[in-house]
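Selected chains from the complex are presented in situ; the others are not included.
Labels A, B and C are assigned to the chains in the order they are written; within every chain, residues are numbered from 1.
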Amino acid sequence: MCRWLAYSGAPILLLDVLYGGPNSLVDQSLKSRLGAEPTNGDGFGVGWYGAADTPGVFRSTEPAWNDQNLRELAGHISSPLFFTHIRAAIGSAVQQTNCHPFRHGSWLFMHNGYINEFATIKRDVVLAIDPSLYPQIQGQADTEFLFHLALTFGLQDDPPAAVEQAIGLVEDVAERHGVPHPFQGTVATTDGESIWGFRYSSERNSRSLFYTTDVPTLRKLYPERELFQEVSEDARLVVSEPLGDVAGVWNEVPESSWGVVGPGHEGSGIRQFRPKAPPASASVPG
Amino acid sequence: MCRWLAYSGAPILLLDVLYGGPNSLVDQSLKSRLGAEPTNGDGFGVGWYGAADTPGVFRSTEPAWNDQNLRELAGHISSPLFFTHIRAAIGSAVQQTNCHPFRHGSWLFMHNGYINEFATIKRDVVLAIDPSLYPQIQGQADTEFLFHLALTFGLQDDPPAAVEQAIGLVEDVAERHGVPHPFQGTVATTDGESIWGFRYSSERNSRSLFYTTDVPTLRKLYPERELFQEVSEDARLVVSEPLGDVAGVWNEVPESSWGVVGPGHEGSGIRQFRPKAPPASASVPG
Amino acid sequence: MCRWLAYSGAPILLLDVLYGGPNSLVDQSLKSRLGAEPTNGDGFGVGWYGAADTPGVFRSTEPAWNDQNLRELAGHISSPLFFTHIRAAIGSAVQQTNCHPFRHGSWLFMHNGYINEFATIKRDVVLAIDPSLYPQIQGQADTEFLFHLALTFGLQDDPPAAVEQAIGLVEDVAERHGVPHPFQGTVATTDGESIWGFRYSSERNSRSLFYTTDVPTLRKLYPERELFQEVSEDARLVVSEPLGDVAGVWNEVPESSWGVVGPGHEGSGIRQFRPKAPPASASVPG
């Protein structure tokens, strides 16, 4: 059911976060602790920001644990903000176009979870997507359609409101088709500066989501730990499950809530997530 | 722009048709003579009928010329009816779900050519596809959508009429969007018994299509050629370009026409192909 | 550390053995019960005998559990004798040329286990391989080198003696290099008629190996089970771990022993396996 990781802070090698440690993301591809399924071997993706205007995206259909190119790139690419996702496919094919993160201009989007019985509601979801955005969809993953719904509803202006509308529309369409528990999961999106993280499921029993304690606090807690001295003061990880076991590092995002990390958002706190079906739902033709 | 081959007759090894000879299909993947582009290296597919109810489909994103598995399977699978397709991708990703032939139940469908500016008309095409068929589309290739249009219009009952309607609808939608020359190409479809071949383009300048002379005639022409003695009396190949240079073997299907090969269709001749927009076009919502 | 399966009997669809049931081989690729590692997702291979003189071999680097082509082929290929192997890579790259089974003429060979510190002794192993066989090695897997050692020592004439010499040589070379516990595993080889299975490790703590009870006995034990009525009287499976839980079906091959299944070998029993370093070891140049 996928695992993911988002980093923001001073530029670091991807390797430092993806490999090593007792429960690294690459380890989770073979055996995760909290995932709905232990193995996340159906491809992976990395999206990273650097010198270019848009983030780079590297995606592969191989398991992360045995992908030599991932190890090479992780050892040679430094970035101040990156997303990594390992996939346990549900329903859609194992192909690069179904690997997260998905990109639109300077935005990235990834998801752990699913839209329930997506085949049943897919056509109505397509109808609700802005016709000028629809042709840009490259794959078949439910998440890519969710992303384009959120773009339709203004993700680039107000991410939380857009994601609430996107999931609200999914729930609305699902209800009309009699599909139970339409949405499950955690979502991350970024414009290259801030990272928004969402935890929600229609049945209020969502996949886990964690973020790291601020670095100044960690330095006080663990003055002897070199790692906390080396990372930047503003460094943050948002993850679907903790990478290690150090007490005080990982904070769980509560059920049905969202948060944002990045410049200008310090101390903004965790807020409630409430799906909102778009007014006069665009999804009902005729 | 792709090349393809369809065989019907007594069971033969795929190897006998795909490899060897002066312009074999696998040779055409590296260098075709009549293709719009010489190289057709963006994956391939094989669909074959055997003991099972539905045909088997083997697809790969590798160039056919260097795919070891294709050579193995071709050397070990015999079939009385098979489709093979090599791809030169235009627009859609190189992934197995975009490789021809496409399958629905016991039917196969493949295409050399394109729907012009497919992104522009894709949404309207989706709206015209039977909602119960739409979720079965696995990839992004224009051909898979065309196939599902044809299924919507009754391919399984009357293939020529359904393909005429499917292409008619594409031309109709394209005209409304101002897309010129909407359809180009040759199409083959089969139910496992008969093979229908179509040659048509909106600009009446279609990709080439050929079929073989009946075997009894070839045996009279070339009494000394072992190959013509070995193949069955009813053996036929339908191809996007001739596999060899033997005079009298290959017959070109004329512009804007179609034909059918198989039991009960002997002497049915070549007929005119006329796209027909479906009455009260289902593609105009609201 | 890999899992494998060998079938001999009346022709059956590969699907009937590879998929379905409580612990099918494809299930074992995601989660095996007895494997040294639960996940065997580093590619797989199938070798099957049919009409051709040599067996077909289909290999892929994708996990078996998500390989669409494997499912297609398994559902359309029937065979009276086939090998299937799923891989957990140790040391050598995930690539088709490292996937089992390996083939030489009409022979197949596969292995669950490893040669310890193979890099250390590889050069001496190469020197011991018949120079005319050496160029035929296509990959880097320790097993392919072991296979060519066994061919060098007469596998095609006397398989048990050749495998005993091959592993004997490996132990001999390892001892000279100070490599402990040089060989571990189970091996299967076939000429297309009989299947030889070996269980051995230098430390006498070998991976598991099982074979099925003869079908007449199973029919008496379970007269109501359709499956046992459908399979042929001479059908046998040899596997690295049982596919299901039915009592009386699976028999463990004891430590350090071998057996053979096939026409003319009925009642031949399990025999002891004793590695024998080749006389005047060819592996010591200079």
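Following the convention adopted for this analysis, a contact is a pair of C-beta atoms (placed from the backbone, for glycine too) under 8 Å apart; a residue touches a chain by one contact, two chains touch by 3 or more.
Computed from a predicted model, the values in this text were never measured in an experiment.
Of the identical chains making up the complex in this file, 3 are positioned in the shown model, whereas the full set numbers 4.
The rule is simple: only the chains that are shown with their structure count from here on.
In terms of their C-alpha centroids, the spacing between chain A and chain C amounts to 42 Å. Residues of chain C in contact with two or more other chains: 68. By the touch criterion given at the top, residues 48, 50-52, 56-60, 68-69, 72-73, 75-78, 96 of chain B touch chain C in their complex. Those residues of chain C that touch chain A in the complex are listed here as 30-31, 38-39, 41-42, 61-63, 66, 68, 89, 93-94. Residue ranges on chain A touching chain B, taken from their complex, read 93, 95-97, 119-120, 122-123, 126-127, 131, 134-135, 138-140, 285-286.
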